[in-house]
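Omission of a single protein chain aside, the complex is shown with its protein chains in their original locations.
What follows is chain A.
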Amino acid sequence: MRSKLPDAASSRKMAASSAVVAILASIWLCSSIAADASGSSSETTMHTNNWAVLVCTSRFWFNYRHMANTLSLYRTVKRLGIPDERIILMLADDMACNSRNKYPAQVFNNENHWLNLYGDNVEVDYRGYEVTVENFLRVLTGRHESAVPRSKRLLSDEGSHILLYMTGHGGDEFLKFQDSEELQSHDLADAVKQMKEKHRFKELLIMVDTCQAATLFNQLHSPGVLAIASSMKGENSYSHHLDSDVGVSVVDRFTFYTLAFFERLNMYDNASLSRLFNSYDPNLLMSNAYYRTDLYQRNLQEVPVTNFFGSVMETVHTDSAYRAFPQKNTPRETRIRTGNTAEDDSRRSILTDMTKAECPFTRIVSSLESKMETVGNLDSLVNYGLVMILPVLVVSVWLST
């Protein structure tokens, strides 16, 4: 009947030696984080933040759909909670301002034109001829020139879940960039390996919508990588439908059905990745979607899609407040990010600090609880209270009539 937080319960039981208990609790809570601080493996790291890298690699008006694909996904991940500063959006061309566009400054992914993807809040990080294989690999590996602003960098860490979405024209083990370059499967695998070595991600989901997309994953070896492709080797990925008003195909089949899946979800849904993977119907796609899961340890049925496509993660409540920080004992500045708990090492310092200074909230709660303790029969007290309410109700009704 009484369910309370475990640390609160323990503090109630051992009110006298709360300091000692707090130390124990901190060890119990943060054992995994402490273990990870040594940097041995990321499996034990907490998932702390989400990033998305969305890439459209093809130029020209007749590739309108690739830009629409990418912008649709951009909208979806934003809706599901990844903030703009954690989305790296790369668009190889500007269809919205193409002179052939019947609707200037608008991009649609459906012929019903209900949704303008190119609304007010689109931050394109890499545009036009900036979208090159070199820049793409620099973003992934984080090896930028010093002048590149932070907004154009993938500032992920070992607790990051990264969604990498790419669309364009591909072939056997390559993806064409800008009609002039190619990203080969080796390049991608190499970049992912570097990212792994540099602890730039905890888990990485690569989603590719091109022809023969599955071949792009052939060289991947790094653990923690999950890959979805729109088509197998030798298959084409087709566009979904033609907008005869704009005069081009506006969305690809794979992306269309991915979006259809996400449109039914909101930030709080618990749909798993396996549900997403099973939602692809080869008859509708006109190709076979491919999943590469051998590098991924977790059971896909237990991983919510929002782990990658949104920014929803397990929250850990800690009794912390800014006042509680004795600055002299915390050498590093505490950084607090939106949607996240504080950084690992700073949290560790918070918990150790609790041994010295108890926070006022905890003090009030514990004093209240100790008062409650003195009341012998809690249930009867509640019942009396309810009975007392009845006359008050009668009186108030009588007064109002």
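Basically, a residue touches a chain if its C-beta (ideal position, glycine included) is under 8 Å from a C-beta of that chain, and two chains touch if they have at least 3 such contacts; residues count from 1.
Note that in this section contacts and distances are computed from a predicted model.
K.L.:
I notice the complex is incomplete. Of the names "Glycosylphosphatidylinositol anchor attachment 1 protein", "Coatomer subunit gamma", "aldehyde dehydrogenase (NAD(+))" or "GTP cyclohydrolase 1", which is the UniProt protein name for the chain that's not shown?
P.N.:
Going by UniProt, the chain not displayed is called "Glycosylphosphatidylinositol anchor attachment 1 protein".
K.L.:
Which of A:46, A:68, A:211 or A:246 touches the chain that is not shown?
P.N.:
Checking each option in A:46, A:68, A:211 or A:246, the one touching the absent chain turns out to be A:246.
K.L.:
So which of A:104, A:149 or A:391 would be touching the chain we can't see?
P.N.:
With A:104, A:149 or A:391 as choices, the missing chain is touched by A:104.
K.L.:
Using the document's contact rule, name the residues of chain A that touch the chain not shown here.
P.N.:
Answer for chain A: residues 60-62, 97-104, 242, 244-249 touch the chain left out.
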